[in-house]
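A short write-up of the structure that comes next.
Only one protein chain is missing; all other protein chains are in place.
Chain nomenclature is as follows: A, B and C, assigned in order of appearance, with residue numbering initiated at 1 for each chain independently.
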Amino acid sequence: MPLLPEQIPHKMLSQDAYSTWLGIEILECEIGRCKVGMTIRKDMLNSMNKAHGGISYSLADTAFGFAANTHGKYAVSIETSINHIEALDEGDYIVAESVIENVKNKLGFNIIEVKRGEELVALFKGVVYRTSKSWEEND
Amino acid sequence: MPLLPEQIPHKMLSQDAYSTWLGIEILECEIGRCKVGMTIRKDMLNSMNKAHGGISYSLADTAFGFAANTHGKYAVSIETSINHIEALDEGDYIVAESVIENVKNKLGFNIIEVKRGEELVALFKGVVYRTSKSWEEND
Amino acid sequence: MPLLPEQIPHKMLSQDAYSTWLGIEILECEIGRCKVGMTIRKDMLNSMNKAHGGISYSLADTAFGFAANTHGKYAVSIETSINHIEALDEGDYIVAESVIENVKNKLGFNIIEVKRGEELVALFKGVVYRTSKSWEEND
Partner (left out) sequence: MPLLPEQIPHKMLSQDAYSTWLGIEILECEIGRCKVGMTIRKDMLNSMNKAHGGISYSLADTAFGFAANTHGKYAVSIETSINHIEALDEGDYIVAESVIENVKNKLGFNIIEVKRGEELVALFKGVVYRTSKSWEEND
């Protein structure tokens, strides 16, 4: 049986070892939108003692992948870009949310904001390729 | 005393907890160029049992940061983008290398190729902002 | 005398030969935001009889430049990216508007939506470098 839109990100997270390592939690999700959060840990820092760029990217990429898959089809990321606006410290809690979304037949487009409280810390844009395979209960 | 170009990435890696978690090793480095490699582990996979997009991004971002800092100034990433060309599996060894580089006064520009053997698996483009702070031996 | 935020895009357009060739008009502007529109002409089409990608890019880039300069400093584009979502035909009227904006000391970040009526046809993300030179009446 096909999964409901809001069930898909939860199923995805339960099978996603890396997002689990990051400590990502789903805060909200509905069709076309997903909001996820995590805390920056010491093992996520770079040589300048700030969160590695790969960390905020990964949170945004997970929000993006979750949002793009709520439409029911397996959607895989083709192209993504991120502006790093503010450096992040150990202990910061950051939230990523898809704020603009557009879906065509084979492609999907999203803008993801990453925030620390009310402050915008990164801006992410992504494109997915939508396959014909559906998310089913027994995947 | 200022560090030599090829010393800077080694110093950076020794202080970079996340790149250490990723298992990144420096294969080659010289001024303006750095080549790094790592193996995809089980805890780096996503819900589709492939490497999370954040993993190949992070390797490329580390290669980018290392290359951009070999010029001696602290350089911080502003904008990066990545094309995900091939999905990656547990056990794959991937290498990221800066293949095009351009440095201006305050900005630096790089293209990074991510390969699995001879196969191009991702293409990354990045811009750094170059601060006036130098890498010194006792940083 | 420094110009007011909403005067800057009008001054810029009056000095911008290419935006004038495109037929760009300023629909709204205020500090941090600018909305511009234009009609696709026959001499803007590509080999597939659709608007060349450079046309929607150029409109978005103008909206971006205008918005980023309303803060009073000369701001120059460093990095921009665009998703082409819908093909555009001769006669289409398209509007570009900065919908997300963030300004730091030396950098500015914007998301620009390009629409045909209510339909999103392109998504643009850009970063500017903000110089120390101000827009003055007698520039």
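Here is the rule we go by: a contact is a pair of C-beta atoms (placed from the backbone, for glycine too) under 8 Å apart; a residue touches a chain by one contact, two chains touch by 3 or more.
These numbers come from a predicted model, not from an experiment.
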Taking the entire complex into account, which one of A:Met48, A:Ala87 or A:Leu107 touches the absent chain?
A:Leu107
Interface residues of chain B toward the undisplayed chain are 81, 83, 85, 99-100, 102, 104, 107, 109, 111, 113, 120, 123, 125, 127
May I ask you to list the residues on chain A that touch the chain which is not drawn?
78-79, 81, 106-107, 127, 129
For chain C, residues in touch with the removed chain:
11-19, 21-22, 42-49, 51-55, 57-58, 61-62, 65, 74, 76-84, 87
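Keep in mind that, in the parts below, only the chains that are shown with their structure count from here on.
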Among all chains, whose Cα centre is located farthest from the one for chain C?
B
Using CA atom averages as chain centres, what separation in Å is found between chain A and chain B?
22
Which residues belonging to chain A are in contact with no fewer than two other chains?
81, 83
